[in-house]
Each structure stands twice: as C-alpha cells, then as structure tokens.
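Removed from the display is one protein chain of the complex; every other protein chain stays in position.
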Amino acid sequence: MRYSYYPGCTLKTRAKAYEDTALSTAKALGLSLTEIKEWQCCGALYPLNTDEIFSFFSPVRALLQTRAAGEDKLVTLCAGCYNVFKRTNKAVREDGELRRKINAYLEEDYMGEVDVVHYLEVLKNDVGFGSIAEKVKKRLTGRKLAPYYGCLLLKPRAEMDLDDVENPTIFENFLNALGATAVSYPYKTECCGSYLSMANEEIASAAVGRILNSAYKNGAEAFVVACPLCKYNLEEYQSELLAASKDPQLKLPVFYFTELLAEALAL
Amino acid sequence: MKVITEKINYNLLREVEEVSGQKVSACFQCGKCSGGCPVVWSMDVLPHQVLRYAQLGLVDELLHSKTLWICASCQTCDSRCPRNVDIPKVIEALRLIILRNKGGNYLHPNDLPARVRENAPQQGLVSAFRKYAK
Partner (left out) sequence: MKRIGVFICWCGSNIAATVDIDRVIAAAQKMSGVVYADQNKYTCSEIGQAMIKDAIKEYRLDRVVIGSCSPRMHENTFRKTVESAGLNPYYLEIANIREQCSWVHKDKEAGTAKAISLIRTAVAKAAMNEALFAAEMPITRRALVIGGGIAGIQAALDIADTGFEVDLVEREPSIGGRMAQLDKTFPTLDCSACILTPKMVDVAQHEKIKLITYAEVDKVEGYLGNFTVTIRSKARSVDLQKCIGCGECIAKCPSKVASEFEEGLVQRRAIYTPFPQAVPNKPAIDRAHCRFFTAGKCKVCQKVCPADAIDYEMADRLLTNQYGAIVVATGFDTHKLNNYGEYAYGKHPDVLTSLEFERLLNASGPTGGKILRPSDGKEPKTVAFIQCVGSRDKAKGNPYCAKICCMYTAKHAILLSEKVPGSKAFVFYIDVRTAGKDYEEFYTRAYEECGASYIKGNVSKVFPDGDKLLVRSVDVLSGALVELSVDMVVLAASVDARADAKELAQKLAVTVNAHKFFTEAHPKLRPVDTQTAGIFLAGMCQGPKDIPETVAQASAAAVKVAAIFSKQSLLGNPTVAEVEPKLCSGDLSCMAVCPYGAISEQVVEERRGREMVPRKIAQVNAALCQGCGACTVACRPGAINLKGFTNQQILAEVDAICL
C-alpha cells in the first residue's frame, strides 16, 4: 500500500522519535510512505476567520503534490497537521466559492481529489488492527496505558470524522491489538491547554493537572498520544504538579502511539 | 455593567459576524459551551456570555476581556452547541479586531517562557503566534 506522507515541522525536530517510529513501523507493515517534495509548514492551525485565504495555500499545495505523485491518500502524523489538512480538504470539496478563490492563486486547480488520512486510520482501515495483532512480536501485556486523544484528532465534530467525538475508541482498539490494557478515564478528550502553554502557562498546567489526576486515579502508568503539543504539555507540567501533589507515583511518561507499535513489533 | 444606548455598537457586531461567519443571534443561552470549556475557570467573560454581550451589541466590552486570549480553540463548545454556533470563530474574529490594529499583538517572542524556548514543539510556537500576533 502506497501513500504520500506529510511530516510537518515538528516531526523533523522535536518529534523526531514520532517520525522515526512511524516510518520504521510502516516499513515493517509493508506500507510505503513517500515524503512529498518541497512541503511547507501547514500553518499549524486551521483558519477560523472567513476573510483570509493565504493560510490555505500551503496545505493545498501539499495536496497537489500528492496528486502529482499519482497518489490518492496523504498520510499525516502530527494531530495539528491532520486537523489542518482534513478541514482544508473538506472545505475545498464543499465550498465552491472558497475553492475558486484558492485556485485563482495556484498554478493548478485542486478539487479535493486526495483523501487526508491519519497514520492511525491507515493502521485501522488499511492494515487492520487484527492483522497488527498477528504481527506483534512482543505483546505489551500488563502495560496500563491511558489513551489521550486531545482535541485536534476529533474536533470539530462536523468536520473530523475520525471517531466519535465524545467516546472515541480507536486508540483503545489499537492498544488492545498490541496486547496492552487501555485505561478508561473520563478526561481522555479534555483539552490539554494547547498553545496556551506558550503564553499562559498556569492555565495549561491546570488543564494538564486534571487529565493527569484522572488518568492516574484510574490506574494508568503512561499516556499514549498522537500530537507533539499534547506530549509537550503533558510532560512539561508533570514535575511541578508532582512536587505539589507529594505523590511520587504520579509520574506518567508520554509515548507516541508509534513508539509503542515499534516496541511491540520489536523494531 | 450597564446596557446603555451609547455602548451598543452594532457596526462592530456586524464586523464580528462577517469575519467569523457566525450568527450570534442563533444562540439561546443554554450555557452548554461554558459548562464544557476546559479553561473556563480562568475566563472573565464566559463563552455563553461572549455571545450574550455580542447579541446586546456590547462588543467593546468583549474587546477588553481576558477570555479572548484564553480560548484554546479546542472546539469542545461548538461540537456540543445545539444551535450550531462556532464560538471559537466568534472569539477569533474579536481577537483579529485587536490584532489587526497597530500595537495589538498579545505575545512577543521575548515574552516566551524559558522552557518554551528550550523544548516547545514548533507546532505550539506557530499556533501561539498565529493566535496572539500579526
């Protein structure tokens, strides 16, 4: 199975482990991910205003690159990129006026021919969790992992149809396939504070604290994420929350789901 | 707070509605947005109050609120809104009214916390500067 692949800025630097494990597991599973040429930053956030279109150009160019490469699916890893690409693609497909405006600035017309998929979706739909379970060499038996979805994978409800917004299960099913135990806790979709950690740390820290407590109370030993910013927030505030809570057990490491997959496939 | 004729600014409200693409009159003040907002406790104007003030034409009040810089655009509120109002878009429009004015930037690279410079993912930095500066 062949795909175009859009890494995004963070995957080449801070989240190198995410990219490395994604690419190595893809190879092991017989998936061909080809990085598209000359990609630029996707903009990190989908534009929420109606009076700017320049922020659509970068994702649309990447989608055009995918089409030019003869592929019909573009795979992303970073939840931020995924959110931007998926929503941009949907907007281009459904909003004729926006499509016309964007295409007026581009050399070629893009009509929404490419599908945007997250690597997690590739694993679920194209490989199959059942098939992954069969390929697992080292089952993660006994590992109690808290899937943390964050926001960007799932919301807004009407635009991202990866999974049920309130009670998603794709991470749980993935973890079960690896032999791990997915911990159930009610904060798995509550926002970690996102970019507030760049300017309002105390707010992000409090948001993380609630997630951390909920996961810990329900028996989690680590978090599993798909978003570099979620990982940063969950990790950065742990030490100070730890100091405040006087509970040394509270330390919960944060893994990208691909790291666990690589471990289970013994790569 | 007092609603008086002089404070009502429907021109600014129209700008907010245009830039956001949202109709604030659709809101019936059920409060589901505020109830589920993960950072609501740090806001001075709650999400449903943002829409209420907007409905009343009190846009200037909103432009002075901390809430604009606290909303993380996590889209929990609009994913549950029974009236299909996308509040993050309304807040974005309010933010842009400020940011598009000279000197309106909320965040300067020099203000970044030390650990952010050390460890933060680009994703976070790009997001923050897109939300907080122009």
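For reference, chains read A and B in written order, and residue numbers begin at 1 within each chain.
Everything below uses one rule, namely that contacts are C-beta pairs under 8 Å (C-beta built on N, C-alpha and C of every residue); 3 or more make two chains touch, one makes a residue touch a chain.
Owing to the predicted nature of the structure, the values given are computational and were not obtained by experimental measurement.
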item: Contacting the left-out chain in the complete assembly, out of B:34, B:65 or B:123; value: B:34
item: Residue among B:46, B:71 or B:94 that touches the chain left out of view; value: B:46
item: Residues of subunit B (touch criterion as defined above) contacting the omitted chain; value: 28-37, 40-41, 46, 48-49, 76, 80-84
item: Residue numbers in subunit A that touch the chain omitted from display; value: 157-158, 164-167, 186-187, 214
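Just so it is clear, only the chains that are shown with their structure count from here on.
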item: Residue numbers on subunit A that touch subunit B, as the complex places them; value: 8-10, 13-15, 41, 43-45, 48-51, 78, 80, 151, 155-158, 165, 189-191, 193-203, 206-207, 210, 227-229, 231-232, 236
item: List of subunit B residues in touch with subunit A within their complex; value: 18-21, 38-39, 41-42, 69-70, 72-76, 78-80, 86, 88-89, 92-93, 96, 106-107, 111-113, 115-116, 119-128, 130-132
